[in-house]
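Note that one protein chain is taken out, while the other chains of the complex remain in position.
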Amino acid sequence: MRKIEKLMREKAAELLADGAVDRVLAWRRGEFFYDNAPAFFADAKECEQIVYDEFCPANLCKYLLQTSSKGLKAAVFLKPCDTYGVNQLLKDNRIKRELVHAVGTPCSGMLDIKKIKTAGAKGIIKVEAAGDEVIVTTALGEIKLPKAELLLDKCRMCKGNEYKIADEELGEKLPTPVFVGDKFAAVKAIEAMPPEEKFAFWQQELSKCIRCNACRDICPACTCEQCIFDHPESPVAGKAYADPVEEQFFHIIRAYHVAGRCVGCGECARVCPQGVKLGLLNMKFMKDINTFFGPYQAGADAVTPAPQVDYKQNDYEVSIAVAGKRGK
Amino acid sequence: MLEQNNTYQPKIVAFCCNWCSYAGADGAGTARKHYPANIKIIKVPCSCRVNPLFILRAFARGADGVILCGCHPGDCHYTTGNYFTRRRMTLLLSMLDYLGVAGDRFRVEWVSAAEGARFAEVMNNFAAHIAALGKNVKLRDLRCAK
Amino acid sequence: MCNCHDTLIPQIGVITDICEETADVKTFRVEALNGGKLFEHMPGQCAVLSVPGKGEAIFSITSSPTNKKYMEFSIKRCGSITDFLHFDVEVGQEIAVRGPYGNHFPVENKLQGKNLLFIAGGIGLAPLRSVLNYMLDKRGDYGSIDLVYGARSKEDFVRYEELTEIWPKQPDTRVHLTIDRPQEGWSGNVGFVPAFLKALQFTPDKTVLLCGPPIMIKLCLAALMEMGFAKNQVYTTLELRMKCGVGKCGRCNIGKKYVCKDGPVFTCDELDEMPDEY
Partner (left out) sequence: MYKISKENLPKLYTALAQQGRLLLPCQNKDGKTDFADYTVTAKVNLAATLTARSAKDVFFPQVENLLKFSAQGKKLSLEQILPSSETVIVMGVRACDARSFKILDRVFLKEPVDSYYQARRENTLLIGLGCTAPEETCFCHAFGIDADKPETDVQTWLTEDSLYWLPVTKKGEALSEKLGALLELADETEQKKVEEQAAVTKKILNLLPLHDFKINDKLPANELKVFNSKVWEKLSSSCLSCCTCTYICPTCHCYDIRDYQAGEGKTERFRCWDSCMAGDFTKMAHGNPRKTRLERFRQRYMHKLVYFPENNDGVYACVGCGRCLQKCPVNLNIVKVAKALEVSEDV
């Protein structure tokens, strides 16, 4: 990763110095070693501050809305999974292609500091990934932990190391975490529950929500200029929960609004301060779309129409589709 | 208030498209076909106009069942509106089922302008179905219920 | 343990009169249910009106404190609550009111004995009307009074009879009206307020009370500076989004000052010390 960081700094400085771009979107060091933050760079001299390591989970693509609306050309470093978000923004006509310079940036999976801490590491000074292992340097010495268990949830479902959009690529592609099994396993487990149990599960899950809107604000598919849930005249504009119904509304409708556009980046669940399992809603829609309307991956390209704005004359009837899937 | 008489009457909201199903309801009336009075019809320009939020709000504000009626696929006044409805509502119904909230209280039916009798039949069936399910207590807004 | 008189809990009053001032301004008269006023106030203070189901909004009290029978609110239609007040409210409608909030014009001390120049634009007359009527009722305590009032057209003057028939007939009181564009049947001045101010050649021996749209306030202030007025001679009243009225809910602050509690009346030199965020 250090090598890539060096390449990034050089590339960013070069692009800015040439005037090829007005801004570079990358990550900057935070207070600690694990809280790298998204940052804009406008000056080639500042590019030495760019960092890249196993703690750069944020998908930078949504910041393109800011640069694109101001007419600024921006270079953006994109991990393979981040490229899906850019395609989606392009498809939704939210950014201008000519104002984006996409730089594919290799990634081998991002780490979750909470998982490292939970694994028992105290007084952590440094964390480094080496192959399948993570070397954690603590005040009390070094410990080695298996990397697969410390990956962010979203990286466990890695979509692979292909860039779906890139004007250039940095270095060699890295091997990404290999996901074995069924990515819809968790969705299926809920589907198999009896209705009362499902209801209880979602009540418990959604009542954790504090309506901070972080999930919406980070989502590359949530790009409405005025969200229905912010509209002062809307009867559903609840800032706060009075009872779980409001959270159900917010999350069901949000998941519905992004259905067919959700690229499955997993950022919503990652940023949720309350740990709501938001991915389970989005994954359900993805699974249904695949089942009812044929396989589809949002953000895989910038042209294929989303299933919700498309149709076939011989689509299943609503009741048949749903009942058939229920196995009735 | 309905419960006071101890005869439970479910509250049902029916979204009907202007061109087929609403005309179907008219047809049912002209033909003196009876359907329950507790079905409140809301006319929409096209079944495609119905946002999933409408359906959730109907449940939250006290509906025990919601039915959406539009033209038969292929007959949409706007050519393709109901094809989109079909896809959207498939997803919504499946999601309601997934949440364990109201999967069996929501139905989509196609009723043409000529099918007055069918309109009555569909509504009678649905009303009986909802009556058998009883009161909706899950997606209710608790503040309304007070 | 709750004292039951939390400041956030309104009182119920009744609308006893609605006066259509202009196409988009109406004046609502509010009395307590058994007559009289809901509460006393000072000129420049505000109150929060509630439209149940829509919410609350804060308005300046346009009637004078010397009016012991009722309170009045001149309200321009511009949002969901004011829409409701304009279209759906009739005389006899009960309404919830809480207040009074904020500071007021220093009518009891600093302004006494001074020559006064009122400058208003559009609905900006609402808070100043309270002061003007208060002063006219205690005419002896104050020096000369001039009102410069600008509106888009003749029809946009709020309470035209008062402007033309009542106020000008008070001792040592003059009213100068101007409209934005020429209009048939209008023989008065045409033009914006700042230019009109200069044309009237006021001397800086007056204390100014200024209220209007933000851009008018800025331009009038510039004109006044040119004419030799000092910033501490100019009082203005601000409007920001307010909710609680008591400096707690956190939205109406300009720097450390809360408009609902420390304002809405500020002198222009006070404004200079505040961040430019209003």
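We call the chains A, B and C, going by the order they appear; numbering starts again at 1 in every chain.
Just so it is clear, a contact is a pair of C-beta atoms (placed from the backbone, for glycine too) under 8 Å apart; a residue touches a chain by one contact, two chains touch by 3 or more.
Fair warning: this is a prediction, and the values are worked out from it, not measured in the lab.
Enquirer: Would you mind spotting which of C:T7, C:T66 or C:N232 touches the chain that isn't drawn?
Expert: C:T7
Enquirer: Taking the full complex into account, what residues of chain A touch the chain not shown?
Expert: 30-32, 35-40, 58, 63, 66, 118, 139, 204, 210-214, 216-218, 230, 232, 235, 239-242, 267, 270-271, 273-275
Enquirer: For chain C, which residues lie in contact with the unshown chain of the complex?
Expert: So the residues of chain C touching the unseen chain are 1-10, 12, 50, 52-56, 78-79, 82, 90, 92-96, 213-214, 239-241, 243-244, 246-256, 273, 275, 277-278.
The definition used in the following text is that only the chains that are shown with their structure count from here on.
Enquirer: Compute the distance, rounded to whole Å, between the mean C-alpha positions of chain A and chain B.
Expert: For chain A versus chain B, the centre distance works out to 37 Å.
Enquirer: Under the touch definition given earlier, write down the residues of chain B that touch chain A in their complex.
Expert: 52-53, 56-57, 60, 73-74, 80, 83-84, 86-95, 97-101, 103, 107-108, 138-143
Enquirer: Please name which positions on chain A make contact with chain B in the complex.
Expert: 187, 190-191, 193-202, 228, 235-236, 242-243, 245, 248-249, 252-253, 255-256, 259, 281, 284-285, 288-289, 292-293, 307-313, 315-319, 321-322, 325-326
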